[in-house]
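Below is one structure, written out as structure tokens; the observations come after it.
Here the complex is missing one protein chain, while the rest keep their positions.
Per-chain residue numbering starts at 1, and chain names A, B and C are given in the order in which the chains are listed.
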Amino acid sequence: MQIAIIGASGFTGGELIRLLASHSEGEVVCATSRKLAGKAVALTHPHLRGFTDLEYTNPDVGDIDVDVAFLAVPHTAAMNYAGSLIERGIRTIDLSADYRLPKDTYEKVYGVEHTDYHTVPYGLPELHRNEIPRSILVANPGCFPTGATLAAAPLAKRAHTIIYDSKTGVSGAGVSPSVTNMYTNVGDNFTAYKMTAHRHVAEMRQEMGFLGSSASVHFTPHLLPVNRGILTTAHILLDEPITQEEVDALYEDFYAREFFVRLQRPSLSGVRGSNFCDVAFEVEEGGKRVVAVSAIDNLVKGASGQAIQNMNLMCGCAEADGLMVVPLQP
Amino acid sequence: MQIAIIGASGFTGGELIRLLASHSEGEVVCATSRKLAGKAVALTHPHLRGFTDLEYTNPDVGDIDVDVAFLAVPHTAAMNYAGSLIERGIRTIDLSADYRLPKDTYEKVYGVEHTDYHTVPYGLPELHRNEIPRSILVANPGCFPTGATLAAAPLAKRAHTIIYDSKTGVSGAGVSPSVTNMYTNVGDNFTAYKMTAHRHVAEMRQEMGFLGSSASVHFTPHLLPVNRGILTTAHILLDEPITQEEVDALYEDFYAREFFVRLQRPSLSGVRGSNFCDVAFEVEEGGKRVVAVSAIDNLVKGASGQAIQNMNLMCGCAEADGLMVVPLQP
Amino acid sequence: MQIAIIGASGFTGGELIRLLASHSEGEVVCATSRKLAGKAVALTHPHLRGFTDLEYTNPDVGDIDVDVAFLAVPHTAAMNYAGSLIERGIRTIDLSADYRLPKDTYEKVYGVEHTDYHTVPYGLPELHRNEIPRSILVANPGCFPTGATLAAAPLAKRAHTIIYDSKTGVSGAGVSPSVTNMYTNVGDNFTAYKMTAHRHVAEMRQEMGFLGSSASVHFTPHLLPVNRGILTTAHILLDEPITQEEVDALYEDFYAREFFVRLQRPSLSGVRGSNFCDVAFEVEEGGKRVVAVSAIDNLVKGASGQAIQNMNLMCGCAEADGLMVVPLQP
Partner (left out) sequence: MQIAIIGASGFTGGELIRLLASHSEGEVVCATSRKLAGKAVALTHPHLRGFTDLEYTNPDVGDIDVDVAFLAVPHTAAMNYAGSLIERGIRTIDLSADYRLPKDTYEKVYGVEHTDYHTVPYGLPELHRNEIPRSILVANPGCFPTGATLAAAPLAKRAHTIIYDSKTGVSGAGVSPSVTNMYTNVGDNFTAYKMTAHRHVAEMRQEMGFLGSSASVHFTPHLLPVNRGILTTAHILLDEPITQEEVDALYEDFYAREFFVRLQRPSLSGVRGSNFCDVAFEVEEGGKRVVAVSAIDNLVKGASGQAIQNMNLMCGCAEADGLMVVPLQP
């Protein structure tokens, strides 16, 4: 199974190569970068030395001839690649936002016209596992919506209000230096970087709708002085009181067959480098507020790991192939 | 003005000495520690070398003869000191929880009997400035309630639900090594350390009540990989929609005469080492949720700095005496 | 191949389980802990949940019946286990200091009597690969000596003075809370924790002697605000000037067949979680000082990974089995 990574020089590109190094069937044969064509991948990702001899290339999309392609490019760029790939039968996982939302929602939220829209599954396997194998193109979810949705999903129908208070590591801001990811602005510091308006809330609302929830959904992200990980604290308000036992049962039932969701106290280091989402929850005295907390690695379950999980489902591989990476703690 | 610090070996003791070094009228003449009596203060607080030649002592409380005393001891210990001090006319600021709540609330929340209760002002000057000068004993607020209450106070009467999602630095866990404050459990990591039940919520509810609010108040604290600071994100839900202009006006009016509250984008490094509380706020589209964020240094405005602010009010000093410390950024 | 980990509750025990999860022949069947016997390993190592169902046990050493044992206990404890294991034919890798040095050196450096001494290979495969397969007991090197020796080895015969200035992450201080590993003493901070006298210098001198060096060897370790990793800066002083080309050739030749030594710019994140040692070197103008820098993960190449590398050599497995873990960057 030959694999291409379109846009391989960023963090998610590096993570795809890292994880696919242990995949039993797939092999990365093409890593593209406009700026770095001709250079060794291990030059910009020195941690990968010993695992890849690839050089970056910059082919026309029509010349990419593989079984599977990952689009690790920014939103609005992905829509320029997807069409050519899928019409030639290449299974494609898009890590950008371009296919996650209905066309009109996408255009409103991102403020751009979508020039090559397709309706495709939202690649959160824990919610959409049945839809994914049928499609040649899958939209890999956003990092925040992944952790947030998995935290609250079992209570979707009971909630009237859900407030996601998320805290992300700096790698979410990408590999280009900026005031946002500069050490002296982040180290030994903490800030809210959006207060009431972040584009990812649209995905969160979509998924709550998919689960039959009528809850109003709100989202505030913060920036942590850590490299990786998102911890989301979901404050879930209910009309009718609930007991801890009922909540325990809802979560245990919902995630009973999910290898990558572990019901235990979440911490970023407990999932670091892995595809796990750890979730815990507690009912407040009175029963009308539940706090559910999830932890993921934003680059793995929040991006490249989940993309491989989708690839595995699309291609009939074992779902955890390439993803049996133990978290790195401490 | 001679000052004693009862329990000077911890972080708040060190901070009192640091800040009082620049006070124009007060001088620390007594720093107590049961374990360290006879040792130089600068031995355990080496950063203070050059600013204090004091040695720790371990006097009977009845032998402490000063103008002002700070109780920097744990809750349940403070109640053993306060009586003797105040009956001898020593102005006392208690940094513990012992006098912050009504007696019955205290006993319920802390699960102990209060053996020497007094009703005293709650020393949050921005809300209780008029009460503080009249008292010989003031209860210094908890670190979380300080930042949380200042974030939401101007909207107290409009809110029906307030969720405080707080993130604190590790110094809040004290100077004794534990699994909570061990580097390998905290560094490059992030966790929620209480989900629905933390004792400080009682103070938060009390202050909202004092402000005439009927909001239900909730609180979830998290532990950050930083040394100092608390950032609180107050998710404030309203029955009636509000505009950004109205909220701007409410906050500007509420804090118009408060030197230590600055209405600007909060970050922990922006207030580090200082007595400031920086606050910002934004109305979500639709007008029924306001996110207000505050940042304080937990050891200063959240403890020792506010204690000195209270001392200044109690003793007729300028309110900012000893507190004109510029934040340390980065 | 059944494996026991004696002393499995610490960091090196956790790392052994993490890495052996991907070993093609070995399986951990016994994880001992005196304090935690009866509890699930995944309770204290929650990141391992999904990879092990083991419970800690506390057997008599004579009842441990496996093919391979790792001693992940403190020095002076290991000597109580090794004899019983090896006399029953169990291949044993000792991660403590008990068998790294000649008996008299050990007793002098560690200030204790050695009650069960054996002369065994020093398990640094890059220097002692030929000796390791012949032994039933191997002494796994110290974390500092591993990185230091690999940095300077190719220049051993040319050096007259070697100063190792090492900087280690906090996990080197173990899993028990102490003032050394407390966040507020380490975070956003940096210190030298020994200036001229650390026990590991004895191993460093031994290995330089093994390489035929007559250099005087010195060592100063520092404590970094990071979880993992040791970066060692070797300041190598020469009597006769050398050129960059000569040094390049020496290192390339010395490490030509070593998978786990990569000659590229070292950083802690470039080797994080992996068994690699990255090394770079530069000749100062004038040619009489070379600076060679190495980076390892102290818990992997500096402990558990190298121990598995030794096991593989002792048992005839592929040397990298269980160790094909890609570094985690960032």
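Criterion: a contact is a pair of C-beta atoms (placed from the backbone, for glycine too) under 8 Å apart; a residue touches a chain by one contact, two chains touch by 3 or more.
Keep in mind it's a predicted model, so treat the numbers as computed, not measured.
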| item | value |
| --- | --- |
| Residue among C:189, C:214 or C:243 that touches the chain left out of view | C:189 |
| Chain not shown: contacting residue from B:13, B:26, B:154 or B:187 | B:187 |
| Hidden-chain contact residue, picked from the options C:180, C:267 or C:306 | C:267 |
| Touching residue (missing chain; options B:45, B:75, B:114 or B:235) | B:45 |
| Missing-chain contacts mapped onto chain B | 11, 14, 18, 21-22, 45-51, 170-171, 187-188, 227-228, 259, 262, 264-265, 267, 269-274, 276, 278, 324-330 |
| Touch list for chain A against the chain that is not drawn | 11, 170-171, 175, 177-179, 181-184, 186-188, 225-227 |
| Chain C residues that touch the omitted chain in the full complex | 161, 163, 165, 167, 184-185, 187-192, 195-197, 218, 220, 222, 224-227, 229, 231, 233, 235, 237, 265-269, 272, 280-285, 289, 291, 293, 330 |
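Basically, only the chains that are shown with their structure count from here on.
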| item | value |
| --- | --- |
| Most centrally placed chain, judged by C-alpha centres | A |
| Proportion of interface numbers common to chain A and chain B (over half same, under half different) | same |
| Intercentroid distance (Cα basis), chain C paired with chain B, Å | 45 |
| Chain centre separation in whole Å, for chain B relative to chain A (CA means) | 39 |
| Touching two or more other chains - residue numbers and ranges from chain A | 187-188, 227, 265, 267, 269, 272, 330 |
